[in-house]
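A protein chain is absent from this complex, but the other protein chains hold their places.
Here is chain A:
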Amino acid sequence: MFSAQQSCWFVRKVICWRAAASIAWAVLLLPPTTAAFIILSRFSILHPFQWISECLSLLTSASAIFSFILLGGVIIIVGFLNLEYYTVIPNIACSKIALLGQLLHPRQFLSSLVHCIMGIIVAWCCAVTIGGRYETLGYPCVESDGSPEMCLNEYHLVLLLAGAFVGFSHSLLGVIHNMNYVSFHTVQRYKYLRFKGSLPLVVKCSATQALYSVRNYIVIYFFLGYIPKTWMCKTLNLHLNSSLHSLDTIAGLLDLCLIYHLWISATFLLFTWYITLVLFRIFVTEVYSFPVQSSFTEDSHQCLPKVITEKQPMILKFLALQDLALLSQHAPLRRSEVFSLSQPGGHPHNWNAISKECLSLLSDLTQRLIVYHDTVATNGRAKPLSTGSERKTSSDTSVISGDDPFTPKSTPLMKTPASVFTRSVVGGPQSPLTAPFTPDLDSPFASPALRRLTAPVGQCSPWHDTVQSPHIMRRGPKLWSTSTDSHVNGSPQLSPASVPSPKQEVSKPSLLAQFLQNRKEQVKNFLAKRVLIMYLFNKLPEASSQALFADSQAHIWALEGLSYLVQASFSEDRFGVVQTTLPSILSSMLVLQEAVDRHFKLPHASSKPVRSSGTMGDCHYKTLRFALRATLKTAIYRITTTFGDHLSTVQMSAEHRKRLQQFLEYKE
């Protein structure tokens, strides 16, 4: 409940205002866009003066103002839909059927419906603005028998339906191209410059997308156009003018002027919507600077160490991590707050909370990767325990669990003297969140001298020798599934893939099971022969890899933040706060490095995605795994180049030391 209240705080105070600002700007941009649309739609090269004066008089007319109000309303609704549907973690469909499921989701259906209606409204505004033959739905005509009647204006209807179609296809393409995904950019720029930079892309995208949509629409109208036409005539009691030829014929649709007007209207529609989307993305991803610590307790839930551990809303966590990455790089003053000690008690609560969250993010990703790799490598079947090839993984496991900074096992010898010392002196109230996990050496009472003394002792501690012991090796595989429990407050369960379900199943070669297995295979084989089913259920290549790394932007920031903070700690950390966590940071990075390396050896994992420049959908998520790999390597190098040979005094398993030596020699 408390967390819900907090998320309310952020969404209410920041996100909503940002969305409102973006909508306001989109509405403000409407008049120039409409003016451009009017000028382009009434284009006539032969009568330039008449053209300009007509446009000017139209812009100041009452109908134009009414259109403005309508369009403004549409923009506001689009903005609300953006706010409602946006996500920072893309929803990646791993097969065609999943994509179909997304498309047919009731929520999505609602959105499509709203887009359709808004498309009709925009198209009506366009029809009124273009004027001429498009202006009204009905017009008085004279029947063959001479009696005056109201006839259906098919041009008007075509334009309205085109608006509906473009709105609908926009909403569908939004799902296919993940248009609601909001990505964060590595290059920070001011909002105005970002908007200016993305404007040409918006124009290009809306023009091309409008072209494709109009082409599809014309084809559909050619075949199915008579249905809405007759329906309209029936419900509104209008007549078809038999003297004019109908538009759902080849001759009728090959009217270049009509096609141009359809296209320019669709472009206008898409342009205003895309602008709203782009503005929303720019505003919502703007850097938010959280205070590292606050002097007032009522503001403490807004501080970075608290906010960073939040699970919901995701945007809050992402912005907090982004702020962490930036502060660790650029802000020495705020860094010093991270390294500072709490005033009564002298605990590095800020650093502990931040490093713990970052490390739990990293270990979460590591586990997800390992589970995925095991699932793929064993083809989804349960695998036999403790085979020879498992040795490597299991030793890693032991290191994950063993080097976890907050399990007391990790520093058995190191802990004793200092912790005893601290407890006896401090004795004050400790926050329940961090107290059991705090390695006590980082208190101010543990002087650097003491720390230095204990470090070499820790290095030759018995724990070090037992790392490779068969005991840990044996229970290694089991730990994969259970070690999430060790993070009490830890990792958000971001992906369902982290549940190692296939391993749980017990393979008993009983007769019944054999029979069922055979049946299953038969059914599978039967279905596999049906092309459509194969098409729908086949996994899309590299989609699962993309889905695995869908939220990796958070991991990238965590890696950057940690590595920059560790680098800065070399000269700025006066209390040695970071030193206590350095072994676990290094080991979790190295374990992740190994997992990532293994993942990239899988088929499709290292294949580059096709770059599609023509859509407004953000393809950032497709390359996140490469960005993560590069950032991870850079982060480890950043630590090794900063500390150099001093890393030899950091305790670490032999395997990790070997790995680290590779980094120290620049051989990775």
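Basically, a residue touches a chain if its C-beta (ideal position, glycine included) is under 8 Å from a C-beta of that chain, and two chains touch if they have at least 3 such contacts; residues count from 1.
The working rule: contacts and distances are computed from a predicted model.
Asker: From the list "SEC24 homolog C, COPII coat complex component", "Aladin seven-bladed propeller domain-containing protein", "Transcription factor IIIB 50 kDa subunit" or "Signal peptidase complex subunit 1", give the UniProt name belonging to the chain omitted from this structure.
Answerer: "Aladin seven-bladed propeller domain-containing protein"
Asker: Given the contact definition stated above, which residue among A:A62, A:V187, A:L512 or A:L532 touches the chain not shown here?
Answerer: For the chain that is not drawn, the touching residue is A:V187.
Asker: If the missing chain were put back, which residues of chain A would it touch?
Answerer: Residue positions of chain A that touch the missing chain: 185-190, 193, 197, 329-330, 332, 448, 452, 560, 567-568, 570-572, 574, 608, 611, 619-620, 623-624, 626-627, 629-631, 633-634, 637-638, 641-646, 665-668.
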